[in-house]
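Left out: one protein chain. Kept in place: all the others.
Going in written order, the chains are labelled A, B and C, and every chain counts its residues from 1.
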Amino acid sequence: MTGRHHHKVRDSVAAALDGLESGMTVMVGGFGLCGNAEALIRGVIDKGVKDLTLVSNNAGNLGKGLATWLRADIVKKVICSYLGTNEDLHSRMASGAITVEVTPQGTLAERMRAAGAGIPAFFTPTGVGTVVEQGKEKRTIDGREYLLEKALPADFALIRARTVDTFGNLRFYRTARNFSPIMATAARTTVVEADRLVDVGAIDPDDVHLSGLYVHRVVHVPEHEDPFEYKTSRKRPEGK
Amino acid sequence: MTGRHHHKVRDSVAAALDGLESGMTVMVGGFGLCGNAEALIRGVIDKGVKDLTLVSNNAGNLGKGLATWLRADIVKKVICSYLGTNEDLHSRMASGAITVEVTPQGTLAERMRAAGAGIPAFFTPTGVGTVVEQGKEKRTIDGREYLLEKALPADFALIRARTVDTFGNLRFYRTARNFSPIMATAARTTVVEADRLVDVGAIDPDDVHLSGLYVHRVVHVPEHEDPFEYKTSRKRPEGK
Amino acid sequence: MAYSKEDMARRAAAEIPAGSIVNLGIGLPTLCADYLPEGHAFLHSENGLLGMGPFPFEGEEDPQLINAGKQTVTVLPGGSTFDSAQSFAMIRGGHVDLAILGAMQVSARGDLANWAVPGGKVMGIGGAMDLASGCRRVIAVMQHATKDGEHKLVATCTYPLTAARVVSRVITELGVFDPTADGCFKVIELAPGVDRDTVAKLTGAPLV
Partner (left out) sequence: MAYSKEDMARRAAAEIPAGSIVNLGIGLPTLCADYLPEGHAFLHSENGLLGMGPFPFEGEEDPQLINAGKQTVTVLPGGSTFDSAQSFAMIRGGHVDLAILGAMQVSARGDLANWAVPGGKVMGIGGAMDLASGCRRVIAVMQHATKDGEHKLVATCTYPLTAARVVSRVITELGVFDPTADGCFKVIELAPGVDRDTVAKLTGAPLV
């Protein structure tokens, strides 16, 4: 009889992905290519699983990140908010190889948060009067219309964090945080790719972004490509 | 045409409480006497308002904190989760001077979070099969019963934070955090009592516990009583 | 030779798996912490703390670092603090493995009554209902009967419920008993020197 909160650090990506099987629902953090768990994404392809339901805001872009899963044909369904210029997804959606469920971004986030927080369903104003209404209960509360949306859980969450202690307490960096903390709460098994791995006590209790209570496995991956999606800049004025 | 996010720092408690009127619903942070906005609590009494609806986990204790509001007879209704040894509340509840609405603590917290997050209502398993069910919609979702609970907003939130910048970005200290951040999101006007006031830039963006987006006024109060409610300790072993 | 309070706390502590997240209720359940090996489990306090440590040394008490019973505590390395919504998201979302709670009545089907006495002063609900309905496993630690011999392990609770069918095990001074789907208490063990007949008389539902 042992709980899941001892010895969380795994010595390989393969060990960290133990139990991830074909047909599962997998959430993967990142906003486009920003904040991707690069090693875990590669590890899932190496594992040889298929027929995954992928929950991700964008499912990759420019052939990178989760677009590698699309190219490897291991995804049967994508739940996302935005396809944009992700041609790998557009082509497979057009051919019918992948089913795509498009959800408003805030509803996607809140459905994950609800799954993690034991809330099976909630009302939201987003989508009222649009195609998003289809098949959903609509109700007027205090004079405004709302849709009932259901919690979205997953079998696995694969996320990345900047600083991680051996209990799995997480700190994220800038906008690489995005969906990762809430995905961690929504999954039965949460695996974290750690840029930096530190001992317990190295992160002050008040500085923890997400408690290790939500984290089950940690793998240390110090090197990342971190590709730019749109590298925009301005000229430095003279003398600055 | 001016927004509410400029010049948030007020030079007195009275100025920070401008617009707080009799009959309003006021949320006050703290878990018992831990994390109380002591100066703002005094300031409301000094202001002479009455008939307040107070939302607080405990409404004070031992005659301190929010118990001073009860003694000053400025509260007509309390929404809380626990009365415990708060004799000032017990006596006024018994005499009918104050109406008390008791809510499970997690539901109280989630109702505030919902109000701040634009969620008018949500389902929760807490309270099913208990008196909490009374007057609420019950629904079976995926084989389990849930109650529908509504968002709980307020006119004012009075909270305290350890470190506050001039935009109102907040950092809390240890368990003094409790309900304060979610109350800040649920109120039309949020007033923060700052232990320490710093310039913008002094708190790294990744270290902000609650964004200044939720904060409208800040008053610097460096001194606090911070009374103990139950001071428990153990003897230091010899030589440690 | 029924169990002492310390025995009961030790027995309840033995139910805590290594590497689990546990919430200990106010009162007797709090004592369980004394019987846990260092680093064995991680204590959650619903006022916003995971990794709660023992009481502070004299002179080191911090009024802003307390448990859900408002007692001064400490935080261990690897601990974390969070707001009340997050704390109850952890509980309601099933991320707390075990709650060990005090009880006034437990029914043979696992209903829990631990927040109010009929006709008594209303103390409030606090985190009791969330913990009872949200934690993955709930163990009740309680006296087997009142001083007057009234049953507290009952067929049907007469006190206001905290949650229905949630208690999987009851630890009393007389032994360890599991509520069952068919409305009997299954005897898991008896305290040394306690016989089954004594227990049967003090229990308001059949034993199996």
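Quick note on the criterion: a residue touches a chain if its C-beta (ideal position, glycine included) is under 8 Å from a C-beta of that chain, and two chains touch if they have at least 3 such contacts.
Please read these numbers as outputs of a predicted model, since none were measured by experiment.
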Remark   = Shown chains in contact with the undisplayed one are A, B
Query = Which of A:Gly118, A:Gly168 or A:Pro181 touches the chain that is not shown?
reply = A:Pro181
Query = Mind pulling the chain B residues that touch the left-out chain?
reply = 1-7, 113, 115-119, 165-167, 169, 185, 199-201, 205-206, 208, 211-214
Remark   = Residues of chain A touching the missing chain are 31-35, 57, 61, 80-84, 90, 93, 100, 102-110, 112-113, 124-132, 172-182, 226-236, 240
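By our rule, only the chains that are shown with their structure count from here on.
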Ask   = Greatest Cα-centroid separation from chain C: which chain?
value = A
Inquiry  = Can you identify the chain nearest the overall CA centroid, using each chain's own CA centroid?
reply    = B
Request  = Out of every possible chain pairing, name the one holding the most C-beta contact pairs.
outcome  = B-C
Ask   = Between chain A and chain B, what is the gap in Å from one C-alpha centre to the other?
value = 32
Task = Starting from the mean Cα coordinates of chain B and chain C, work out the distance between those two points in Å.
result = 28
Query = Cα centroid separation between chain A and chain C, in whole Å?
reply = 35
Request  = Return the residues of chain C touching two or more other chains; collapse runs of consecutive numbers into ranges.
outcome  = 49, 75, 81-82, 88-89, 91-92, 134
Task = Give me the residues of chain A that touch two or more other chains.
result = 117-119, 205-206
